[in-house]
Every structure is written in C-alpha cells, then in structure tokens.
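Removed: one protein chain of the complex. Kept in place: all other protein chains.
Up next, chain A:
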Amino acid sequence: MAARRRLVSALLVFLCASSVFSGAESQEATLTGGHRAAAVDDPPTDTERAEQAAEQPAVEERRWEATEVEEATPDEAAGEKQDTSAPGTAAPSSAPQPKDDFQEELVVRPLHSGDIYASFQFRTLWETDFTRENKVSHYRLFPKSLGQVISKFSVRELHISFTQGYWRTMQWGQPFLPSPPGAELWVWFQDSVTDVDGTWKELTNVLSGIFCASLNFIDSTNTVQPSASFKPLGIGNATDHRFLRYATLPREIVCTENLTPWKKLLPCGSKAGLAVLLKSEKLFHSSFHSQAVHIRPVCEDRQCKTTSWELRQTLNVVFDLYTSGQGKREWSLFKMFSRTLTEACPLASSSKIYIDVTDNPQGEQFELSPATALLSQAVVLGDRRTFSVYDLTQQITFGSVRSLNLLIRWKSTEGDMLRPLLHAERYVAGYGLQTGEIHTLMYNNHPYRSFPVLLLDSVPWYLRLYIHTLTVTSKGKDNKPSYIHYQPSKDRLRPHLLEMLVQLPPNSVTEVTVQFERALLKWTEYTPDPNHGFYVGSSVISSLVPSIVAMDTNSTLKRPLFSSFFPCKEESSFFVRIYTEPLLVNLPTPDFSMPYNVICLTCTVVAVGYGSLYNLLTRSFQIEEPSPGLAKRIANIIRKMRGVPPL
C-alpha cells in the first residue's frame, strides 16, 4: 500500500516537473518569438545601438543641411540603380551593420483650407531572404506575422491600405501616399507560385485575420489582374501580370479594430516614439484617415548585391478645421492627437518630425513653436518643399519640459495653393434602374505639357458595360486611346477590367464615358441594405506627370521617407497615382418578403399549363350521359361484387 502511494507521489512529482519544464519552454518560445521581447532581453546592445542611432542622424542632418540634394545627385547617381537610405551607407566605417533597421517619421503639412495633414511613416528594413529554403525563424524588428505570410505565400510585394474618407485632391493637393476609400490590396507573387488564385484566396483570408478586416470578401468577382497600372515598386521588374492580383473593397469601413493590429506591427507598439500619438478616438474624428502596409524587397547596398525587405507602415490623417479644430486656425500636437511627444522609439535609428514650411518662409502665414534651427529641403511630388525638422533622438528637441508639443498658429487666412497638375473625378449619370453611364473626368492642369495617363477601371459584373459606348473626349474632340485592355466580365465569376492609356492635352479636361446596364441579382446576392446601393471601386489613374523641378533619380541619398516611396526613373517627371471617388449604384431589387409567394404562384401557372395539356392529352371526348341515381349506383356496385352484369 505504502509502495503504491510512493509510486503515485513519484508520478505526481514527475508530472509537475515536466509541466514546469514545458512551461519554461513555452516561455522561451514566446521570448524568442516576439521581437519586442527579444529586444528588451538584450539591453546592452540595444543601448549601444540607440547611441549610434542618436549620433548618426545628427551627423547626417548637418551634412544634409549643408549639401543640397541636387548637388549630391550627379556625383553619386551614376550607374546606380537603387539603394536604400540605410544608416550604414552614410557612415560605412561604423561597426558591424545591424541586420535590421527601423525609422519613423511624421510629416505635418498645414493645408490652405485650414485643415491639417499629418502623415506617419514607419519603415523597417531587414536584410534577409524570406524565400530561401530554411525558414526565417528569428525575428527582431520585423513583425513575425507578416514575415511568415511572406515566406508561406511566396509574396514578392504586398500593398494593403484601409481608408476612411475620400482624399480631396483639389483642396488638399496630392497625398504622399494615395489610397482609395475602403480597403485596397495588391500583391505580386513570386514566379515560383503555381496556383496563384488559390494562394491569393488563402492570403486574403490570412490578412483578413491579421488586420481584422473583411478582406475575406475578396474573391474572383472583385479581383483583377491589371496589365499595366500596377508595376512592382521594389526591385525586380516583373512584367508578367499573371502573378499580380488587385482587389478593392470600397464598402469596407475602417475603425479602431483595424488600427490596433496595425499598431501592433510596430517595433515599439504604441508605447514609445511617434506611435504614441496614434490614439484612435482622435484619429477617427477626422475627415480622412488612411493606414497602409507596404512590403517590398529593396536593394541593400549600392550595387544591389544583397536585398532586404522593407516594411513600410504609413498612416495619413487630415484633421478638419471645423470639427476637430473648432474653427480656430490653431493646431498643436496635443490638439490633434491629445498627446505630446516625450521620446523617440528606442529601437528607431531615426525619428523625425517634418513640418512643411514652404509657403511660410518668413513666418508670415503661420507661426511655429517651438522653433527649430534645422531646415531641410526635399523634392516631393514634383515640387521642392522646405521642412522644419525636429529630431526626436536628440534630447534638446524636447526642451526643458521634456515634452514636445508643436504648435502652429495661423496669422493670415489668405494663401494660394498650387493647383495639382492632375486630378480626376467620377460620377454616374442617367436615371432609372435599367441603364446608366459612368463618367470619368481627368483634369490636366499643366499649362503647356501633355502627358499620358493610365486609367484602370474595375467594374463589378452586375453592371454590364456596353463597351461599344466607350467614348474618350478631350476639348470636344475624340481622343483615341493608344492602348486599351478590356477584359469582359463573366457573371458571378469576374469583374470587367478596363485599362486605357490616354494622352491628356495641356490644360484640358478629358472625359471617359461608358454606358452600362444593371442586372437583377438573386435575392441572396443582395447586401443586407439593398436599397443603399452597390459600391463600385475607384478608378485608378497612374501617370508620370512632368515635374517643375528636377526629380531626384538617385535613391542612395538619405532622404525623408515620405519622398522616397515611388521609385523615380527620370528627372523630368514624377509618378502620381490618383484614385477617384467610388460610385454608389442602385440596382433593381426583387421583393425580398415573398419568396414563398413567388414560388407558389409561378408553380401554379406551370401547373395550369401542365394540367390543361394533360387534361386534353389523356382524356377523350365522350357524350355526356345523365348520371344514374344513387340507388342504382349502389345496386350496380353490389352486382359487380356478385359478378352479375350491372343494370
């Protein structure tokens, strides 16, 4: 008996021990798994790195102030394809390069309407290869969830954006990173992927989970393969658009639940650095909110011998003067985000705030406090802009109060914005629920240069485009597109895809119209609010717009993140992508309350047809005989049973 008890206690002890061990293992696993935890685990190297990072940008900043961008360009640009602004390139003598690097940046641009535009950019660069055979397992700054997605689905490039509101180009100018209302996802897969559609389906479902969004509604009916509009932004010029998938969900509503997982991808989360400003109650109390994730491979060094993966998280927000600013033309970080800044993200190699002061060289438009001595110039979107720079990695930025609360106070209300060279709008014409016409207007505001634009339209199948009614007119004359790619829709399978290369004459409006017919759907295919209408995603207009100033074709230079997203191939033009408004189209609806009635009534009619024909087919004409009386009938039945002939 005692022996048995001992045995039991020994077993218990063993079980406890093993559970403790396994617990420890799992703890280890989480530590190594989470890159943030790993970073905290290793404080000495981290502080070293932070010191390095603190020194380097200061050096760069001075250097950058001294030398103009254009001066540096011709010297260094020759023969170099692309490079990144990794800190190692600026100071090659510094000790072993960190394999990964994180930068953060906030650009604030006061808009002429009195609104204010804030653009956050967070960039994580990691010199690794997700596609190689042995899986990448040790993650530090790069979020593991996305890394696994890249390696599992063989993604070459991934761009995803969630946007609430519509960017008003004519009032606000061009955004640094355009995005259409709703959700947009476009992915280039590696050439090794065989079943692209299957992979795409899986990928959208996984991303749907990662970002808490309805990306799982992306299926073949809203996915297209643009032939020309979406080229890879990273290295490698893939041209086979079989590996490209593009989808938008214009109905998607963006809210806190999408922001939280997005913030979790940042190395510092929302605990430190610029990300502390991202408070959802303020961010969503705005007229435009857009958050995006861009993953692409970029060159690590000048010769592009090694590649690294770039994860760029951006968040653009426009605060409205009247709803957020209470009508007073006065902005501060606290007023915008209800937070002030106290430190940079300790993991970041660079952490800066840029205030666009181009229109305010002498401070006559608005007053900026605290003032900064650092100024920088950058060529962005075909225009040379001047920025005041606040470097958060330097303690002096925070002053004596140990917190930075930028304040912009307008002095005068007048001011003129340079009209954007290209903008577009779209609407549906016609009345009734049978046909309609989609009008797309493209404005070229350049006084003397014409330039080509690529127009991409993806229209759901239930709007049946009459492609023969497609007209392109500019200045009252027919404008023949030099390239048209049209893929007709298939009911319940794929949408229409229309891509056109149109030359926009100088100072003109080009109108593209196409008529369509509305389909009646099955009652289960309507949305829960069918009379609200159906959304048609934005048209995408991609163009190389002639630049007023020479663009910086050399990406080896240390440039602010916001000006280095779209690779620039030539000096004379810059790449612009514009999204038009999504359309809201009403479709005819059946009566949802009466499926039973319809089934019954239609079947009745069919039965009437069947019955009357059956009647005539199976019966024959006979002379009507008066029916015998009841007694006679009963008597006949009895006689029949007796086997006697009836009466």
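Please note the rule applied: contacts are C-beta pairs under 8 Å (C-beta built on N, C-alpha and C of every residue); 3 or more make two chains touch, one makes a residue touch a chain; residues count from 1.
The criterion applied here is as follows: contacts and distances are computed from a predicted model.
Asker: Choose one: "AP-2 complex subunit alpha", "DELLA protein", "Transporter" or "Phosphatidylinositol glycan anchor biosynthesis class U protein". The correct choice is the protein name in UniProt for the chain not shown.
Answerer: When "AP-2 complex subunit alpha", "DELLA protein", "Transporter" or "Phosphatidylinositol glycan anchor biosynthesis class U protein" are compared with UniProt, the left-out chain turns out to be "Phosphatidylinositol glycan anchor biosynthesis class U protein".
Asker: I'm checking contacts with the chain that's been left out. Which of A:477, A:490, A:532 or A:639 qualifies?
Answerer: A:490
Asker: Going by the contact rule already stated, which one of A:401, A:429 or A:594 would touch the omitted chain in the full complex?
Answerer: That would be A:594, which touches the missing chain.
Asker: Of the residues in chain A, which ones touch the absent chain?
Answerer: Touching the missing chain: residues 431-435, 464, 466-470, 481, 484-492, 517, 519-524, 588-591, 594-595, 598-599, 601-602, 605-606, 608-610, 612-625.
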